[in-house]
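Can you keep this structure in mind? I'll have questions shortly.
The complex appears here without one of its protein chains, the remainder shown in place.
Per-chain residue numbering starts at 1, and chain names A, B and C are given in the order in which the chains are listed.
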Amino acid sequence: MIKPTCEDTFLLKKRNLKNRYFAYTFRPYTQVKKCKPGHFLQLQIPQTDIFFRRPFSIAGVTPAGDIEIIFKIFGKGTALLATLEKGDKVNLLGPLGVPFTLPKKNEKTILIAGGVGFPPLMYLAVEMIAKGYDPKSIEFFYGGRTTDDIIEKSRIKKLGVNFHPVTEDGSYGMKGLVTKPVEEFIQSSDTNMRIYSCGPTGMLKAADSLGLKYKIPGQLSLEAPMPCGVGICLGCVKEKTDGGHARVCCDGPVFEIGEIVL
Amino acid sequence: MIKPTCEDTFLLKKRNLKNRYFAYTFRPYTQVKKCKPGHFLQLQIPQTDIFFRRPFSIAGVTPAGDIEIIFKIFGKGTALLATLEKGDKVNLLGPLGVPFTLPKKNEKTILIAGGVGFPPLMYLAVEMIAKGYDPKSIEFFYGGRTTDDIIEKSRIKKLGVNFHPVTEDGSYGMKGLVTKPVEEFIQSSDTNMRIYSCGPTGMLKAADSLGLKYKIPGQLSLEAPMPCGVGICLGCVKEKTDGGHARVCCDGPVFEIGEIVL
Amino acid sequence: MKPDLKVKIAGVEFANPIMTASGCCGYGEELATMFPLSKLGALVTKSITLNPRLGHPPPRTAETTSGMLNAIGLANVGLETFITEKVPFLEKQPTKIIVNVAGSKLSEYVEVCSRLNDIDSIDMIELNISCPNVDEGGMEFGADPVMTEKSLKAVKNVFKRPIIAKLSPNVTSIVEIAKAAEQGGADAFSVINTLLGMAVDAETWQTKITNNKGGLSGPAIKPVALQMVNAVYSNSSLPIIGIGGIRSTEDVIEFLLCGATAVQIGTGLFVEPTLPVKIEKELLQYMKRKKTDSIYDLIGKVRKY
Partner (left out) sequence: MKPDLKVKIAGVEFANPIMTASGCCGYGEELATMFPLSKLGALVTKSITLNPRLGHPPPRTAETTSGMLNAIGLANVGLETFITEKVPFLEKQPTKIIVNVAGSKLSEYVEVCSRLNDIDSIDMIELNISCPNVDEGGMEFGADPVMTEKSLKAVKNVFKRPIIAKLSPNVTSIVEIAKAAEQGGADAFSVINTLLGMAVDAETWQTKITNNKGGLSGPAIKPVALQMVNAVYSNSSLPIIGIGGIRSTEDVIEFLLCGATAVQIGTGLFVEPTLPVKIEKELLQYMKRKKTDSIYDLIGKVRKY
C-alpha cells in the first residue's frame, strides 16, 4: 500500500478547454514516481467555504514533478476550482486508491471513456505506450453527447492509438452510444481482449455487461461521494456482487468487471 | 437617513502600502454622491469561509464613481482581503453610519489619527478643503509607534494642512505619544477649536479627555465588532455616559466627545 | 399564470412565506430604509418584555464557523415604549406584524400579551419560551412540557388572536414540547430558536461574550433545524414556521419541503439585509421552473428514502 501525503503545491499551468473543462498542471509534486493510472487525488479547494476535499483522477505526471488533472465544472467546488490562477497554492492528498492493472502484452486493450472518466484512461494509454505496448493494440473508444464532450482530440490522436470517437448527435465520429461500436468491435475481433472503462454510470453498466456477456476481463473505475478518500469514513461504499460493501476510495476506485453492483 | 445599498463592485486599483497596509479603489459605486467622511462600508470577503462582513471607513470617493478604503491586515478576514487581485468582485453594503459634522468656518480643526483610524480623517480633511476650508486651519496630528505606522505621508503633505506626525520611537516627526503635542497645541492656541479623532482606544480616550478638560467640542469615530452594520442585531453597542446603550453602527460610529463611556 | 406565494397560518394570510426573525430586524425601521416591507410575509419584532431591558454588556456577539453566537440578553424598549413609539410605525407597514413576547415570569408574559390584545394591528404573537439568554424563565418554560402547556393556556386566555409557540432546539424531544404547546392551545410553531453554544479565545483564554454562553445561529445549524421542522411536521398538524441558517432561496425551499408553511430569516439578514427581496424573486422563478402553482405544492413534499 502506498503511503499518501498531504502536500501543498502550486498551479503551474491552466488550460481552459472548451465546454467547461479545464486542465491543470501542478508543480512540485513529490509523489510523481508513485503515481499510476487509476490513482486519484483529494484536492482541497483553497480558502473557500467548501468543507470536503474533491476527488480527481490523475491525468498524467512528468518526471520533472508535475501532476495533471482534467476537470469539468459540475457544482460549487469545481466552479471555485476553475477560478484559480497560475501560482495559486492548493493542497493535494494522494496518490489514493487502487490503480489499474496493465493488460497482458498479447491482449487488445479496449478503453471506454466518457465525460470526466476520460483523464484516467488517457493516462493509462500514455503509460502503456511508455511501457512498450504497441499503440495500435489500444482501441480508444470515447463517447459523448456532442463534439464538445470529446476533449483533447489531438492529444489522443498523437498517441497513435486507434481512436474511436462516438457522439450521440453524430457531430463528431460515429453516431450513437459508444457501447454499440464497442460491441461490434468485440464481435469482430478474435484476439484476447481486456476492457477498461471510466465514465457515467450508464457507460460503466454497459461495459460491465459487455465484459460479462463476452467473458472479457477488465476493470472499471467508479465514482462516489468521498468525504475522506482514504478509507476511514465508510461514506463511499458500493454493494459488492458477492455481498458486503466495498469502499470505492481504497478498495477501488478501480474494480474488476462483475465485482460491484452498478 | 440614507438608504444603503448592497451592490457588487470591482477592485480597480490595489496599492500595497508598507507595514501590511493596503489601499483599494473600487469601481463602479453608485452611492458616491451620498458618501460623507465618517461613513463606512460593510465589505463581504468574497467566496471564503468568513461569515460576517467586515466594516471599513470610506477613505475617499471620486465623482467618477470610485470609492477607496485603506486597511491593515489584522486577522483572517483582512488577510484574505489582501489577496484580492485587480478585477475581483466584492460586495459592498453602504454607505453606513452617521458621518462627521463639519466644523464652523472660524474653528481650528484638530484631527487626531492613529492606525486604521487614519482613512476617515484624511477623507474629512480632503472634503473640508474641497468645501473651501483653509488647509492651514487644519492641524493633522497622526500618531504611530514608528515611522512605518504613518502611511500616505506625501498624500497628507500635498493637502497643505499642518501635518504633525508623532512616533513613539521618534523615527518620524515628534517623539512620544500624539496626545502630548495636541495638548500643547491646545494650550498655546486661543481660537475656537474642534477635535476629530479616530484611532486606537487609548487615543480616543485621550482625545475625549482633552475635549472635556479644555471644553473643546468634537467628535470621535469608534470601533466595535459589527455583525450587521445596519442597526438590527444590537451586537455593537457601547454604554452612553447618560445611561443606556448606543449602537456604534447606526447611532455612530461618530459620536460627540463625552457621549460614550470609553 | 404567476405562481401564488400566499400562505395562511391560523387564519392569517401572508403575501409570501418569507418573514424576518425576532431579534434580527429590530422593530422594522432600519430594514424599511432598505426595501419596502411589503416584500415580507411578516415582520417578527425583537422580543418584547414588560420592562425595558438593556441586555447584557458587550461583547455580546461572536463570529463562529458559518454562524454566530449571541447573548444580547433580550435588550428591548419594553412594552410601553413599544406601544407608544414602535407600533405606530409598524401598523403603517404593508406587511403582517408578529410581536415576539418574552418574560422571566409567567405573569409577565400574561401581562404583555393582554396589553397587546388591545392593539388590533398586531396580527399574531410569537411566544418566545425558548430564549437561551436569560437566567430566569425563557428556556425553562420551553424545555418542560408541563410549563409549556401552562404558559400557552395562560396567554391564550388573554390574547384572542393566534399565538405561535417558538420552540427551543435544546431539548431531548422537540415533538414532546410541540405536543404540549398544542395541548395548551398554540396555533402554530416556530422551529427553531438558537442552539446553546460557547466560544473561547485560544490566545487570551477569555470567553468571547460576556454571558459566557449564548445562542448559536446561522448556516451551521440549518441541518438541525430541518430535522426538527420535519419531526414536528410528522407529529402535528399545526402549521410550522421554519427558522435556522437561511441564506438562500434553496434553503427556503428545503424548509418548505421538510414541512414549514413559512420561514424566518435571522442571521442571514446581517450579512445581506435585502435577502428577503432576492428570495421572493428567486422563489417565483423556481416555482415557475418547477411548474408549482402554490407554496402548498412544496410544503412537506420532501421525498424520503
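Note that a residue touches a chain if its C-beta (ideal position, glycine included) is under 8 Å from a C-beta of that chain, and two chains touch if they have at least 3 such contacts.
Treat the numbers as computed from the prediction; the structure is a model and nothing was measured.
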item: Touched by the hidden chain, restricted to displayed chains; value: A, C
item: Residue in contact with the excluded chain [from C:Pro219, C:Pro239 or C:Pro273]; value: C:Pro219
item: Where the unshown chain meets chain A, residue by residue; value: 1-6, 44, 49, 51-53, 93, 224-225, 227-239, 244-245, 250
item: Footprint left on chain C by the chain that the document does not show; value: 64-67, 69, 143, 170-172, 195-200, 202, 204-207, 209-213, 216, 219-224, 226-227, 230, 245, 249-251, 253-254, 257-258, 301-305
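The definition used in the following text is that only the chains that are shown with their structure count from here on.
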item: Arrangement of touching chains [line / ring / star / complete / other]; value: line
item: Most centrally placed chain, judged by C-alpha centres; value: C
item: Greatest separation from chain B - chain, by CA centre; value: A
item: Inter-centroid spacing, chain C versus chain A (mean Cα positions, whole Å); value: 49
item: Chain A and chain B, separation of their C-alpha mean positions in angstrom; value: 55
item: Numbers and ranges of chain C residues touching at least 2 other chains; value: 66
item: Residues of chain A engaged with two or more neighbouring chains; value: 49
